[in-house]
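Okay, so here's the structure we're looking at.
The other protein chains are all here in position, but one chain of the complex has been omitted.
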Amino acid sequence: MSRRNIQLDEQNKLRHFITVEGLKRQMLVDILDTAENFLGLGARKTKKVPLLRGKTVANLFFEPSTRTRSTFELAAQRLSADILSMDIKTSATSKGESLLDMLQNLEAMGVDMFVVRHGSSGAARFIAEHVAPHVSVINAGDGCHSHPTQGMLDMFTIRKEKGEFAPLTVAIVGDILHSRVARSQIHALTTLGVTEVRVVAPRTLIPADVATLGVHVHHEMESGIKNADVIIMLRLQKERMQGGFLPSEAEYFKRYGLSEARLKLAKPDVTVMHPGPINRGVEIASNVADGEHSVILQQVTNGIAIRMAVMSMTLGRPEIEMGEPK
Amino acid sequence: MSRRNIQLDEQNKLRHFITVEGLKRQMLVDILDTAENFLGLGARKTKKVPLLRGKTVANLFFEPSTRTRSTFELAAQRLSADILSMDIKTSATSKGESLLDMLQNLEAMGVDMFVVRHGSSGAARFIAEHVAPHVSVINAGDGCHSHPTQGMLDMFTIRKEKGEFAPLTVAIVGDILHSRVARSQIHALTTLGVTEVRVVAPRTLIPADVATLGVHVHHEMESGIKNADVIIMLRLQKERMQGGFLPSEAEYFKRYGLSEARLKLAKPDVTVMHPGPINRGVEIASNVADGEHSVILQQVTNGIAIRMAVMSMTLGRPEIEMGEPK
Partner (left out) sequence: MSRRNIQLDEQNKLRHFITVEGLKRQMLVDILDTAENFLGLGARKTKKVPLLRGKTVANLFFEPSTRTRSTFELAAQRLSADILSMDIKTSATSKGESLLDMLQNLEAMGVDMFVVRHGSSGAARFIAEHVAPHVSVINAGDGCHSHPTQGMLDMFTIRKEKGEFAPLTVAIVGDILHSRVARSQIHALTTLGVTEVRVVAPRTLIPADVATLGVHVHHEMESGIKNADVIIMLRLQKERMQGGFLPSEAEYFKRYGLSEARLKLAKPDVTVMHPGPINRGVEIASNVADGEHSVILQQVTNGIAIRMAVMSMTLGRPEIEMGEPK
């Protein structure tokens, strides 16, 4: 028997959500189906259900992220959870408390879930390996490794647009090397069985292990997006320019930006996606971002539904046993 | 037919609350009457109603303001809304995201209302012009333009003290030129039909368009507050001193401060108001601020009721149609 996936409990239900990698197709489909229910909720007048009432969710954001943090906060509020938001810079870690001591203290306060954003790859997994049995961990982005709720909200958006994954060709364009979003998307797309996943980037921004990911590599935008059903543009991290990975913004747009002219190379009903926030005129032209093929804002809406789905799936398991006080 | 007021919906109900200017007398009375109900709530043991349960209110404070922000947060909590408080300096705008992109993203997250404080006049209106049909905007102060909930809480306070507006003479004393509070008060007092509105300030602090506001201008405190039923003292913005608009604090108090001696010039039952926070001994003597004529703390209490009123009136409209998810 293979080593148990840390993300699953004894009944193979989702306990943590650290990475898409290693999860079975059916689990991903379950997440998408659960999110479908929550999407309908967002359109009702009362966007609130009592599923996590009396549970406590702690946001541990070691890296600032207004957007991701806001969506997790809203998801938790709409599930009726209590929320503890920790400003890590001002917390006791500055008094020399170790991360593990901080986690144990928060658990002792009755925290049921940690939503973790961290600059180091593997941080969320490390935390998941050390929490008490009834506590769940959601990875809200760790270094260059994984951003699984972003990956799944993108799958959700694709399914809503296209219905099926099998026939699709999906092109991911941009800084693949440093993108936790791209890694999560690639694992999800492969698991869900799309025909072809392409990554499109200059040689300096393609990871060395790209061959193991089961994707097709393109260095030219034109071949990369040709006949694509879905184009996912990544956000250009401007700080990469200084690193010599990239030419100027104007040069980048000329080679890899998604313009209206280039968009014609893709399928006529191509779907254009971007995790946001967008750099208008850098990786994507404004009229493409706002155009009829773009589903960028739907991605944001879907992100709330996906986060509610994984939060309720992990914390709502009937078999959770609470720690008894001594 | 005249151009529709952006603040009203198709049924002429309040959709946004950006400015008192242009609203009809009956609308202002409706706001005051609604606030009356919420004031009673504040005195009950359980200061909470489910009117906005499942709605999401986003606080967008581009200017810091603990007091106004706290009152809006409390008002939203007591209406059972979910609250998203954005620290704008640390938000994605620092990643170069435009204001409109940020708004669209927040709408895509299911935000139903923006409470906006901004240093630029017109900011709240600009936002109101760009939000989705089911979203409401409340102006929590924009530049020198308008602070309509402050204006209305002052009207509420006056009505509770005096019963009727028609017979009143109201004097507003201080930096009229830079005061969004004064502008909102003047529009409200005029619309509600008080006999006489006076503004009392040195020439440097009177706006050039004062004649169009329908007020009487006084440069001397003595004539300005003589026989007044209500005196509203404005907060002295100390940073104006550097601008050459004003002499020293001591000199200001000597000419325009509200002392006990001067208060005798007004009607015997004069009501003394101030939007807070007060500068004791600068624009108002301590014993006047704490004295029997002062209703400064009642203004604060009334502010919660007024904010609950406009939040519930704008978001609680039965005809709101939610955006349907794609």
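For reference, chains read A and B in written order, and residue numbers begin at 1 within each chain.
Keep in mind that, in the parts below, contacts are C-beta pairs under 8 Å (C-beta built on N, C-alpha and C of every residue); 3 or more make two chains touch, one makes a residue touch a chain.
Computed from a predicted structure; not experimentally measured.
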item	value
Touch criterion as defined above, residue of B:39, B:168 or B:221 at the omitted chain	B:39
Option touching the unshown chain, where B:19, B:56 or B:71 are the choices	B:71
Where the unshown chain meets chain A, residue by residue	53-56, 82, 84, 86-87, 90-92, 95-98, 101-102, 104-110, 320, 322-326
On chain B, residues whose C-beta touches the chain left out of the figure	39-40, 42-48, 64, 66-67, 70-71, 73-74, 77-78, 160, 238, 276-280, 295, 297-298, 300-304
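In this section, only the chains that are shown with their structure count from here on.
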item	value
Interchain centroid distance [CA atoms averaged], chain A/chain B, Å	41
